[in-house]
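Remarks on the structure that follows.
Removed: one protein chain of the complex. Kept in place: all other protein chains.
Order of writing sets the chain letters: A, B, C and D. Residues in each chain are counted from 1.
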Amino acid sequence: MNSQLTFSAMLPEHLLLLGIVVLLGVEILGKYSRLALLLAVAAVAAAAGVAASMYANGFIGAPFPGQFSVTPPMMMAKAIVLALALPVLLMSRDDFDGGEFPALLLSSLYGVCLMISADSFLIMFLGLELMSLPVYALIVLAYRRPESAEAALKYLVLGGTATAMFLMGVSLLYGGSGSLEISTFATALSATDLMSRAAVVMVLLAFFLKGAIVPFHAWAPDAYEGASVSVTAYMATIVKAGVLLAVVRLFAAAPVVSPVADLLAVFPLISIVWGNLTAMRQPSFRRMIAYSSIAHAGYLFYALLGDGPGRFQAVLFYVVAYGTLNVLAFAALPANDNDAERDVLDNLKGLWHRNPFAASAISVAMLSLAGIPPFPGFVAKFLIFKNVLAAGYTTYAVLGLVGSYLGIYFYLRVIQLMFMSPDAMAARAGAAGDRPAGAFARGASLLCLAATVLLSIFPGWMLDRM
Amino acid sequence: MLILREPMRVAMALITTMVSLGAIYGLLGVHFIAAFQVLIYVGAVMVFMVYVIMLLEVREASGNRRYSNLLIPGVLAFTMLVGVLGISVWRSLAPTSLPVVPEGAVFGMAEFSTLFLRDYWLPFELTTVLLVAAIVAALAVVKVSRRSHG
Amino acid sequence: MDKYQALLWLSIALFSLGLLGVILRRNALIMLMCMELMLNGVNLSLITFLHRSAVAAGGVLVFLTFVVATAEIAIAIPIVLLLVRRKRSLDLDVYTDLKG
Amino acid sequence: MLSLHILAAIALLPLLGFLLNGVLATELGGNKVGKGFVNVVGCGLPLAAFLLTIKSFLDLRAGGYAPIIEPVYRWALIDGHAFDITFYFDRLSAVMTLIVTGVGSAIHVYSTGYMSHDKSYGRFFAYLNLFLFFMLLLVLGRSMLVLFVGWEGVGLASYLLIGFWFDELANARAGKKAFITNRIGDAGFLLGMFLLYQALGTLDMDVINAAFTSGAAPVVSASLVGILLFIGATGKSAQIPLFVWLPDAMAGPTPVSALIHAATMVTAGVYLVARMSGVYMHAPEASHVIAVIGVATAFFAATIALVQTDIKKVLAYSTISQLGFMFLALGVGAYGVAIFHVVTHAFFKACLFLGAGSVIHALSGEQDVRKMGGLARKIPWTFGTFAVATVAIAGIPPLSGFWSKDEILWYAYASPNGGAPWLWGIAALTALMTAFYMFRLLWLTFMGASRVDHEVAHHIHESPVSMTGVLVVLAILSSVGGALSLAHFLEPQLPLPVVAEELHHLEQPLVYVSVALALLGLAGAAFIYGGPATRAEGLRARFASAHRLLSGKYFVDELYDRVLAKPLYWLSEHVFLGLGDRTILDGTLNGLASLGQRTAGVLSRVQTGSLHLYALFVLVGIVIALLWSWGGGRG
Partner (left out) sequence: MAESTMLNLVLFLPLVGMALLMLVPADKPQLTRQLTLALMTVQFALTAWLYLQFASDATGLQFETRVPWIAAWGVSYHIGLDGFNVLLVLLTAFLGPLVVAGAFSAIQKDVKLFYSMVFLIQFAMMGTFVAQDLFLFYLFWEAMLIPMFLLIGIWGGERRIYATIKFVLYTAFGSILMLAAMIYLVYSLQQSSGLVSFAFADLYTARLPLEAQTLLLGAFVLSFAIKVPMVPLHTWLPDAHVEAPTAGSVILAGVMLKMGTYGFMKLGFPLFPDATHLFTPVLMTLAVVSIIYGACLALVQNDIKKIIAYSSISHLGYVMLGLLSLDILGIQGAIIQMVSHGLVAAGLFLMVGMIYERCHSRDLKAYGGLAKLLPVYSVFFMVLTLASVGLPTTSGFTGEFLVLLGAFKAAWPLHLSGDSFPLVLAALAVTGVVLGALYMLRFALGFLFGAAQAPHQPLSDLNARERAILGIIVVAVFALGLFPDSAMRNSEGAAKAYKALVTTSRLPAGAAAGVAP
């Protein structure tokens, strides 16, 4: 065992771990909440930077053969996920003080990184759990809202179910092949015996559940709404990204064939339609975004229909675009002492006049999420549907696009509320007591905005590097 | 355990199930796991659970409020799941498809220990990270609950 | 039906029963126990295959499952306690503030 | 250089007048200039155009009547197809241009008196000049495109002038009616033009005529082209079925009626057919249609004119009737005769209208002949000229109307290209009616006892010299215009039909008959309206139903309204808008939208908040997925 390699290959993870440990220390020492936040930011930034530079250097290594390995694309993915966590950390400043949030976030990120690099189901399972467990606690952390415990419980129970499903699938794979390498999944994809099929389906459904695909989505709206804004942002972006990156890793370059391909198309398709339709009637911003994320999970899983090599790129780009914009939307939300008031959609009325920056940023996010060019959300969606079409699933692609059309309305509705409400209604909304987001959150949204602009103008730059 | 009304009895039933499973593991020769099953599950998890049940003393309402109103669809779907999953496995797993290996030899405590420290060093280490995270998480929740009442 | 198949049937039944329990039981603690039942079912299946294929990785996974189950319960119990304090009830049907 | 663009100058001078007066003498430029400026520009430029026209005519004659072709500029060159703006001056154009500029100038001068009290004086002259410009384009254009520009342009000027006093909504409405009716004709014109262009690749009318007369194989049905173009002509020249606009057009100031709706614009259709004679000579069916429509229009309009009581309406129906005569001539191939009648008609009808204008002017705006009478003494100049013109139109020799009308009657009878005794018969009957209603008008207006309202009677006064002078000039022209013998002047270009030898002996008797008829009309009118008023009353009582039909103008307006306008509006309002847009299209859309909303509502109700249900979803989802995985792809 090459300890040098062990050290360097897992450097981003090590940095995160270091961050966790130091944070715990700080937490024990007392209240240095700003210090804790800065430490966490530093740790994540360092990890992201290291991951990026390792990507740039083309670092390849397998410190634990059969368990954990790194390649440049993985490093890219890690860098992106970690970078996405930065604005989330920054915006958390408005919601939390104290070191728990950063510590839990870092643990969860650690899990995501593990999943991205996992070579065996052991590591993937660990990563999955490491990613999820802190989130259950994170949801409860916002105990300014009494519902958050309920949200956490629902997420926990269904998340636990997903764990069990995942394990059931893995065990069947294990039974069929006698191995826990993740490549068994790709092999099983093209197998025709029922046990392999069942195994594939169970694993896939577990990820459907984690990624909130209809009908396994039901936890998402409740959990998103119950959590505080930065946690929602985290769940909607990084957790989802982790799940999808893991799935892509599982599928590797294996072709998908009929029954599984249909599952991969139909459930996401239903999600797209369901999510987009249901989001129309939501009174709360977070809940709306939850349904939107259900729809987006649909697009993301669609990416798996594409041909092997393109999937990773499609998912990764989508994660970048979608993650940036979701975080942007949440970071730009005006702050409010009453967390429940903060995202009542009606309170956004006339926001343009009270807080033009927030209104503009949220608008950009909404438009991009709706997939309207030239924002990166469009390029991301384009890439996915291009791959799906190229793989020959014309009907599914067209249906998916039409489903995505349904979503335009509710995104526009947000803009409509912010910009077009009659003055009287806007004034009433203004009385709800929102105030501009804090400096950190503003920094977070500026960061995301800058990324959005860059991605809009130079999508090719990003794509070439994936 | 699904039909019992009292949580405590349910817990007892679960413990029984777990111990039985432990016995099965033991019979299969995986003594190491069997030991863990009893130690961790029964010894830690369920004791914790029982403790909580006793602590709470909140009685579930009696009578027909034992089940949610999804009894019939739930049972139906359950039956189908067992059937479908079972048949999937049953049909694919021919009884003689794999040679039956000698029992006991490879599953001893020593072998596992070696394995853990050699091939599965990483998962083992990561378990600690997981546990740390879990502890932090649990503490955080507890802290929140204290704060909400403080 | 040989030994393995019987064990697998049992494992599947346990898994499914656990899921059914989540659907049916209103008591939050019982529901958590049902989750444990699901994991136990999976473990049984893993052990069965472990025994059948003699590849030790399955054992490691079982071990990990134990840890995870413990961790989940460790987080779940305080959450339930929190809920009980607030709602004075363990009844899940009371926890429906979030919907729509 | 100037001589090169003399034709363009003729057309552009009135345009300049329009621009100057239109900008400087209206609100657009703040009304900064006085009446004198308007007069100089408004009358001077048309007069200058008239003089230039004379010069051009002299040039033409000097050149042995070889057409003068004057290219102006290239409007468009598309894929090798050139659309040139070129002016063309031959005998026909010369005659028309002279009439337009000549009579036009005269009427401009007249207007300085007639309109002197109008507050929109400058605007009026601007419009008149605009009209002249377009009319000159119409008659000078070589290409049908230019002709069409003028054709539509005069329609515009007519629209503006009819609705000149737009405070009265009815006036503006009459203008609109004129424009729309003309547009219907224009649609036919356009189709005919397209057809010609499709077949020949050019719109130059001399080339088109040459193509048809050169005897090459007919590339396109001349009759179809002929009919389509004639549809355009019926609109502009108020023939059946599109004549309904002209009586309403009398809402405009009287000089406008004289210039546009009598002397020039309405004869554009005649000009068009004559200009396209090359086509029509090879389109006997179309020609026949023209003759029949022409004579029918002449007859029906004359019958209506018999009972009208508005002085201008009588003249309007008379105009329609006379235009019918012209088309009759065209229909039987006597193109030159038609143009001859255009010219004489321009003289006497302008004179009549201007005379009527003078009467109206004298009576402070009164137009109802029942409230006139006995004006001869009070406004003698007007009376004299009006009387001369009446005699002229009645076809009593030796005044101009006799010569042209007589030739029309003759060719209607004898032309080998569709002439027939029955055509002559109807036309002669119409001539009788013409004499009758014109003398009726003369009597009712000027003779007998005065029926003028008391307070109006005090203000009766003869018109200023600017008006009477023009009347005199026109009256003289009406008298001697017959001497022009234009048909023969035009013959080299528009050959007259060669009448069969054996019919020649009938020429003299027919002339006598027609003169006799005219005199009969005069006598009849004198008898009925010259005597006691009861005579006319009795006649009306005896033929009450016929009278109602005639004074109701055969209820054509009402018919069109019921058959065309109402259904169109109904269709638009109820079928297209109500059913189509609102119910089917928007209904579907809004239905889909509310369906989406409702589905959204249902879907969010599924989210009950119950964890049990969520778990059940999961369970059911697993079952479905597993079952599905058993499905396709096996084997």
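Please note the rule applied: a contact is a pair of C-beta atoms (placed from the backbone, for glycine too) under 8 Å apart; a residue touches a chain by one contact, two chains touch by 3 or more.
Keep in mind the model is a prediction, meaning the values are calculated, not measured.
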{"item": "Interface partners of the hidden chain - shown chains only, full complex considered", "value": "A, D"}
{"item": "Contact partner of the left-out chain, one of A:V402, A:A424 or A:A439", "value": "A:V402"}
{"item": "Contact partner of the left-out chain, one of D:A187, D:A376 or D:L627", "value": "D:A187"}
{"item": "Contact partner of the left-out chain, one of D:F37, D:Y65, D:F166 or D:W628", "value": "D:F166"}
{"item": "Touching residue (missing chain; options D:Y88, D:F179 or D:F212)", "value": "D:F179"}
{"item": "Contact partner of the left-out chain, one of D:L98, D:V149, D:A296 or D:V480", "value": "D:V149"}
{"item": "In subunit A, positions touching the absent partner", "value": "352, 367, 372-374, 378-379, 382, 385-386, 389-390, 394, 397-398, 401-402, 404-405, 408-409, 412, 415-416, 419-420, 459-460, 463-464"}
{"item": "Contacts of subunit D with the absent chain, listed as residue ranges", "value": "26-28, 73-79, 81, 148-149, 152-153, 156, 159, 163, 166-169, 171-173, 176, 179-180, 183-184, 186-187, 190-191, 193-195, 197-198, 568-569, 571-573, 576-577, 580-581, 584-586, 589"}
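We take it that only the chains that are shown with their structure count from here on.
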{"item": "Chain centre separation in whole Å, for subunit D relative to subunit B (CA means)", "value": "101"}
{"item": "Junction residues of subunit B, two or more chains touched", "value": "68, 70, 74, 77-78, 81, 84-85, 88-89, 93, 98, 119-120, 123, 127, 130, 133-134, 137-138, 141, 144-145, 148"}
{"item": "Of all residues in subunit D, the ones touching two or more other chains", "value": "604, 607, 609-613, 615-616, 618-620, 622, 626, 630"}
{"item": "Subunit A residues within the subunit B interface of the complex", "value": "1, 17, 20, 24, 64, 66-68, 100, 103-104, 107-108, 110-111, 114, 122-123, 126, 129-130, 133-134, 136-138, 140-141, 143, 152, 168, 172, 175-176, 178, 193-198"}
{"item": "List of subunit D residues in touch with subunit B within their complex", "value": "610, 612-613, 616, 619-620, 622-623, 626-627, 630"}
{"item": "Residue numbers on subunit C that touch subunit D, as the complex places them", "value": "19-20, 22-24, 26, 31, 92-93, 95-100"}
